[in-house]
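Only one protein chain is missing from this complex, and each of the others stays in its spot.
Right after this comes chain A.
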């Protein structure tokens, strides 16, 4: 059995920031990710990020990921396990990890869960036809592997992810027939929406997909307009020709490890599903178990990095590590987080967080 001061599961922006901040205070860290690379979702983000300059706004996600990952790899206090999946967390605080067909047991003094989120899907006839993808899969194909998913895409969902993936499809030379959205308003930042619209992609709000068409593979889709009660309006059905239907209907926190550890959980729609109760230190109801990033509520990368920093600082501090600037550093992150969430687009997050604070 391996003993370690801090184990972190998830090598996305939250986990990377947690590892860097905890090790900076002096703690020994193991960072575990099931991918063969570090960076999580960021590795697919070829667009410039929003946010504050301090949080690297205007840089591209992939560049942020590479920089953080290099810093982590070069850090002697951080042991990185890639292609390693955390399988379970047991009552005695032991973490089981599978790597290259071997199982290892790790007993950390502190445990930070930064597993991110998983894509939601949508129920409609023929949604099992080849050609129906999640937006994350399409983004991975196009931006990580350089493979076009098809020739003409119907995007379902006009949140930031749906709109950004549409833009990246256009950049890859794939046609986007339309973006449809059930809600009466576009969820994505309007500047993102405006840039795909002027590139020729119409956005239809109050529209849903009724069914996919095709035999053996997607040939198209039937969409329809929705009334105020989200019911399809008869007579508004129309067919859209497409060989790919891309679903971008939100993410939900990946919380299996938290359930196993016995964290007190609650369902908060504003945060994407079941999330753990946590205090301001980001510690859950299980002492010594911290959360950071999308696993504690679907938000975005700047917030994930700040939460990671907080969880890393707090976990290390609880082990007795300290520095002259500890209190100021922690307050600085808290202030930046509050600033990020203070505006109108942060309202949903604020509402969600109010429901899961310890």
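Points to keep in mind about this one:
We adopt the following convention: a residue touches a chain if its C-beta (ideal position, glycine included) is under 8 Å from a C-beta of that chain, and two chains touch if they have at least 3 such contacts; residues count from 1.
Keep this in mind: contacts and distances are computed from a predicted model.
A chain of the complex is left out here; the name its UniProt entry carries, from "Urea transport system permease protein", "Putative CoA-substrate-specific enzyme activase", "4Fe-4S binding domain-containing protein" or "Fe-S cluster assembly ATPase SufC", is "4Fe-4S binding domain-containing protein". Touch with the chain that is not drawn comes from one residue among A:9, A:69, A:155 or A:193, which is A:193.
Residue-wise, the contact with the chain that is not shown comes from A:205, picked out of A:35, A:205 or A:355. Touch with the chain omitted from the figure is made, among A:137, A:210 or A:345, by A:345.
Against the chain not displayed here, chain A makes contact via residues 47-53, 57-58, 60, 170-171, 184-186, 189-205, 302, 339-340, 342-346.
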